[in-house]
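Missing here is one protein chain; the remaining ones are kept as they sit in the complex.
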Amino acid sequence: MQDTLPRRALPVRAGGPLPILAILGVLLVLVAIRQPDFLAPASLMSFLGRSAPIILLAAGQYFVIVSGEFDLSVGSLVTAEVVIAARLIDGDPDRTWPVMALVLVSAAFVGLVNGLITSWLRVPSFITTLGMLLILVGAVYLWSDGSPKGELSEQFRRFGRRAVEDVPVLGRVPYALLIVLLLAVLATVLMRSDFGRILVAVGDNPRAAELSGVRVGRTRTIAFVLSGCAAGVAAILLGGYSGVSFQAGSGLEFSAITAVVLGGVALGGGRGSVAGAMLGALTLELLFALMNFFGVSGTVRPAVQGAIILLAVAVSAARSPSR
Amino acid sequence: MSALSFRAARRTVPGVYLALVLTLAIGWLVVVLSGGTLFTQATVVSLLHVAAGLGLVAVGQTLVIIGGSLDLSVAYVVSLSTLVAAEAMNGSDTALLPGVLLALAVSAGIGLLNGLLIARTRIDAFIATLGVGLLLKGYLDSGYDGPAGATSPALVQALGYQRIGPVPMSFLLLAAVAAGAWLTLRRTRFGHHLLAVGGDPEVARLSGVRNDRVLVAAHVLCSLCAGLAGVYLAARLGSGAPRVGTEGIYDLESIAAVVIGGTALAGGRGGVAGTVGGVLLLAGLDAVFNQLQLDAFAKQVVRGVVIIGAVAVYARRVIGKGRS
Amino acid sequence: MASLAAVIVLSLAGCSTDEPVTGPSGGPPSTGAGTGEQSKFFVSADYEAELAMLGATATGPAGKPWEQVLNPTMVDTASFKKAGPHKICFSNAALNNPWRQVGFKTMQAEVETHRDKIAEFVHVDAEGKDQKQIADINDLLGKDCDALIVSPNTTATLTPAVEAACRTGVPVIVFDRGVDTTCPVTYINPIGGYGFGHVGAEFVAQKMKPGGKVLALRILPGVDVLETRWSAAKLVFDRAKVDVVGVEFTDGDPAKTKKIVDDYLQRYGTIDGIWMDAGAVAVAAVEAFQDAGKPVPPINGEDQLDFLRMWKDQKLTAIAPTYPTYQWRTPIIAALRILDGEQVSNPWKLPQPTITEQNLDEYLDPDMPPLHYAMCGCTGLPGYPQRWK
């Protein structure tokens, strides 16, 4: 009941990045206590670089979630793209650029298909992208006979693995970090643009948006394409970081959705910032690193992760006045 | 207005059964043409066994989805339940009943936790059950490094392997649970309220339905079904298996079976009859692919297409109906 | 509030592990070493037997390890003698990783070499699901197979199904993982997990600097073959008083592996040895050291070519115990022998070679894909190398 809302002015704008900044701050303090040298430029840079893929996936997932949908296919899309890239490049440096272009285009195409099925066939995106997940995994296994073939070239891997050396103060700055910073700026600008505002409005109230002339289906489809593109870039970085394997993207869709929700973005759409989503991903990565530093046993880690997610989301749900 | 003719609400057989028959018919034809047989007793028994495990989980999943919720923790509940049952029984027939009851009680407790998180703290069901699933995963990973306990031999015999003709006891159990769920939805207050909560929570509230309680109860039932699936798997496998739920991908597969069966993901519409059809369809695909010895990966692709296609067909129907 | 909770949870979790304080020898003294309790899968007798076999010589044709047997105990199979051609059925646990893919292709090639004797080869993939494999076996029993080969997904849970198969009178051959029953005609596998784990750990413990820190990287908890490998490695490390600073699960994900190694390097400054329960992410672990600008410590991998190449190129201090994929040939050979009424050994223990600095070059094949397993024994099979590419 909208009319019964309390009138008090909210101290923090709901969906803003402040809560996630607070959590991130606490984790940083814990890191500073436990592992002070982690905050030295060199290791911080490498941490940020290796976190780039999940940050990108969170940003991509943000576009979809804020418009009121889900994208469960990104993890398998990353896997598929890495495997495809490896097989097509097959260690030949000359093929690097065309294959990278192909990776981006095909990832965008998968996003487009997700968007079209969701918008025009009216299939709930949870189902569309769940089906797409199965199709992608099945197809890529089928195509590669169940075992990735070929090899990524060093040129391809450089983006996820190498760094700009000898930067004053910072030391080495990973290419992945530069790419993620650039894309973060672009994403922020995009969300401040007309399209970004329309995207959030679609997630908030698609009916109202449609009656204001918004092409809801098209807008959401673009969100899926953006998510696909993000997955494509993430595949390039992740493939670069760790090489080809079928595990490259497994489970990343849930990590990305978790990160987005941690970042204060409402499932169902209409609220939250892309900065919050990306910070959510960074927080999640920092949590994993922290667990490494604290030597949390590998087997209880999921429990710690689950508890923290539930607590963080429960607290923000309790703070949010809308029911 | 008077010219308006009323379509009596015949709850027609869900379209999934048509798809099932078609799949089996085409599958049969292809298998026979390639020189095999599809409907041998052994194959049918296998098909029904596979359907029983997934079916039990999916029936529970149907209930929460009808209520507008979702349960992603079922896979871990299944695993946990096998372990609780098998460890409590520890190979003894005397501990059969306590073992089963304990497994079900633990499962119900998890369902209660899910339900309370969703209904009381207002966490989105997706995140709540994902989080609870992670908690369970942590417990399973740190507590077990492989199969543990031993299911009571009587239960293994009765539920794991006994069959009447080509129909295993486990499938009869599924049939009974599905019938129970069907009756619950159609003939109990709780069922009517659940459909209302999923259809329109505000209307339900204004009509005096206690939405929170209904939702919590649905989650408890869902976890109970998963727990029962665990008991069946413990009987089938002879011991508790900490990874059996995740290996079977029971979380996503159960959701897939539910939506293939025509239940709306948004809640308020659908039923268990369709879900059982969905489960049989998935198991039937398994059987056909097995007989043709086709790659499991190709089957994965087919499943993806079937899921999207089925829901697209249902969506089209709803739109068509809305326009008429 | 959430942050507060995070602090509490983290610190609780941190306290609850028996994580050693940074220093030469940490760990609670009560357990005798830093690696904690032994898994309940640890069977002392099996362990001793496997270690003994590591030094044993195999009987059988030279150069064909897949036909060799360690400590053979022959069983009579005359009752299974049958005129060919045969229908051989295979219930496969899964095909979901490169090891099983290479193995299965090897098996198919082996079948091809027996075209005259095998009329039909039926393969059913259980997709890593116990439940489906039980159903699959049941299904195959209705298909008039002359022999049934089973590669079980889980030892304990597949036992009843295998017993049921034995009761039908069809000769059952189990390989890779075993079952808790003696009813199959033969159980084929290489020496086993204890041997694998032992070889790697011995190497790492010997080559690393004394008192150094070892990081153990494991794939998943709760998989029996992998648990036995770790059990053996534990014994070696505990005996050698090696400081095992961490036991981490990588899910076979190279990215996760690199992050873990990176953080451990951060935390301890240096890591002096890496032990792995499977080679899938060995390359990623090595890369993590390279990317951090640290020397790569003694490490064990497996016989996957990407690791072998890296070993050669980077002149690593490494060893590759193997779990040879040539064991996929043996069940077919065994099945045909059984159907001919020839004696076979039960158990059929295959040799389990180790790749070392000395014989590394024999296994390096520049034409094969990076995830190919060198110990496939497949070079002489029809369709090589195309089939495995």
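Lettered A, B and C in written order, each chain numbered from 1.
In this section, contacts are C-beta pairs under 8 Å (C-beta built on N, C-alpha and C of every residue); 3 or more make two chains touch, one makes a residue touch a chain.
The rule is simple: contacts and distances are computed from a predicted model.
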Field: Chain not displayed: protein name in its UniProt record ("Heterodisulfide reductase subunit D", "Heme exporter protein C", "Multicomponent Na+:H+ antiporter subunit F" or "Ribose transport system ATP-binding protein")
entry: "Ribose transport system ATP-binding protein"
Query: Shown chains touched by the missing chain?
result: A, B
Message: For the chain not shown, which residue from B:49, B:137 or B:193 touches it across the whole complex?
response: B:193
Residue touching the undisplayed chain, where the options are A:74, A:117, A:198 or A:257: A:198
Statement: Those residues of subunit B that touch the unshown chain are 1-2, 4, 6-9, 183, 186-189, 191-193, 195-196, 199-200, 202-210, 268-269, 321
Field: Touching residues (missing chain, whole complex) on subunit A
entry: 2-5, 7, 9, 13-15, 194, 197-198, 200-201, 204-205, 207-215, 270-271, 322
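Rule of thumb we're sticking to: only the chains that are shown with their structure count from here on.
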Message: Can you check which chain pair, A-C or B-C, has more C-beta pairs in contact?
response: A-C
Message: I'd like the Å distance between the centres of subunit A and subunit B, where a centre is the mean of that chain's Cα atoms.
response: 30
- line: subunit C touches at least 2 other chains through residues 95, 221, 249
- prompt: Among the residues of subunit B, which are close enough to touch at least two other chains?
  reply: 141-142, 295
- prompt: Tell me, which parts of subunit A touch subunit C in their complex?
  reply: 19, 22-23, 25-27, 30, 35, 37-38, 43, 46-47, 50, 53, 141, 145-151, 161, 238, 241-248, 250-251, 287-300, 304, 307-308, 311-312, 314-316
- line: Contacts from subunit B onto subunit C in the complex sit at residues 40-43, 45-47, 49-50, 53, 140-142, 144-148, 156, 160-161, 233, 236-239, 241-244, 247-248, 286-287, 290, 293, 295-296
Field: subunit B to subunit A touching residues, read off their complex
entry: 117, 121-124, 126-128, 130-135, 137-139, 141-142, 252, 255-256, 259, 265-266, 295, 297-305, 307-308, 311-312, 315-316, 318-319
